[in-house]
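Note that one protein chain is taken out, while the other chains of the complex remain in position.
On to subunit A.
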Amino acid sequence: MTIRKLKLYSAAAALLAGLGVHAATAQTLNVAVPGNDMATLDPHRASATLDKNVINWMFNGLVRTAPGQFSLDTIEPDLAESWTISEDGLTWTFALRQDVSCQGDYGPLTAKDVVYSLKRAASPETSSYAGDYAAFEEITALDDHTVEIKLANAIPTVLGLLVPFNGGSIICEAAGEALGENFGRNPVGTGPFAFAEYQSQQYVRLIANEKYFRGAPQIKEILFRYLGSDSSRDLAFQSGEVDLVNGRFEESWLNRTAQLPDTTVQVLGPYELHQLHLNMSQPPLDDIRVRQAIAHAVDRAGLVAFRGEMLTREATSVIPSGYLGHEPQDLPEYDPEKARALLAEAGYPDGIDLKTVQTTLPAMLTTMEVVQAQLAEAGIRLNFELVDHPTFHAQIREDLSQVVYYGAARLPVADIFLTQFFDSRSIVQTPTAVTNFSHCDVGDADITAARTELDPEKQKALWADAQRKIVEALCAVPLYEMGQPYAWNNKVQFAYPLAGSLNLSPMIDETTRLAN
């Protein structure tokens, strides 16, 4: 008996000791985000913020914005060591690094992979961002480590399309071919972290890519957890269960969380522009007076007051401020009386009912509940159809929502935002569909002309015209611009100052540390 007991004790002690050692060396970064599930981790497909957040840590582009930065002014080499541009600006030649390998057993990265990846990003069959790469006429591998891109015409930014964001993330050919449709559930990149595991509605687990060309990451594992409930996420962060948290989109949260010991709170850029896209192809929204009524019923200042000024600012146009080509517009004033009058004039003296598919994501649903109340004052009844976030993204692309509430940040160039949301080629349910939910086409001519305009002044004027026409036609009602509220335990140490990231999550790479 006693000997057996002794054995049991020693076994238990050994186990405990083992656990202790494990805990001390475990470099697991726990991240929690407000959402319920992943949709796809294919960078050429992903459109949900939560998905981009993870993609951010797995992929490289030919170039990148400086770590912690998102401005295109900070572009520096990533997979490409250097590049040259022909005199006419139409031929770009990139020399690749030779020490890059694909994650898993997919071998070294060569020019062939880059060609495959860019063609994949440019094909509507495999990419949601194909439209961005329409001007990429020829993509060829000159040798194993040289890629040449020939453009059909000049475009506003070439390097911007080659950063690891949306179509610019480079996918290895062998992995893309082998995994096919399953790539979104088994992404393979070249970045500091590699995909390890996905548990539906629970988490995505990433492990350090020990062969990463900039060196093995110090953090060995990232657990990206879906904690949809705001309170649960807050409590998990307070108790130390979570190290890095995408918080509540609210000033009170920023203030309260900043009071916690050893905690850094920061609003990260780029600010996303939130707007209501009005489906002009269906009654009653095909009547411009009804759309004007909605625009006059929305109180932008009230929405900013609701979210807080630390986090949000009023929208000024149908593209986010600060983007190349952004021009502030005269947006309709808040005037519920005028809205009622316009509705009556359009033949709806008793108001109208509109259907909107709405995500249950708290940050978006709460805003829409405020918008719903604002519109109700003018007799516009917004009826919610509540669905989870991936379903929301699917259904708004099937034209099932008369009013689509969408918040987005893109490459900070007017062309991309205007093309994706307001060019008629991007209308949902068409072969070239992107995110034109409103069936807007009033800016087509200007957007197209600006894309190939070489004179920067004329280009800006064209973009300004497009914005003015879209605002006048009320394809969309801009609400506000909002940053990403993040908080992290000071154990998490970034090697550079953080301004934000195009993928809306703080950059975690080989230099990020977890101090114990």
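A few notes on this one:
Keep in mind that, in the parts below, a residue touches a chain if its C-beta (ideal position, glycine included) is under 8 Å from a C-beta of that chain, and two chains touch if they have at least 3 such contacts; residues count from 1.
The rule is simple: contacts and distances are computed from a predicted model.
Selecting from "Peptide/nickel transport system permease protein", "Cytochrome c", "NADH-quinone oxidoreductase" or "Elongation factor P", the unshown chain of this assembly corresponds to "Peptide/nickel transport system permease protein" (UniProt protein name).
Only one of A:370, A:408, A:461 or A:499 touches the absent chain when the whole complex is considered: A:370. The hidden chain makes contact, of the residues A:256, A:289 or A:513, with A:256.
Note on the undisplayed chain: of the listed residues A:160, A:217, A:270 or A:362, the one touching it is A:362. Think of the hidden chain as still there; on subunit A it touches residues 229-231, 234, 252, 256, 302, 305-306, 360, 362, 365-366, 369-370, 372-373, 376, 383-386.
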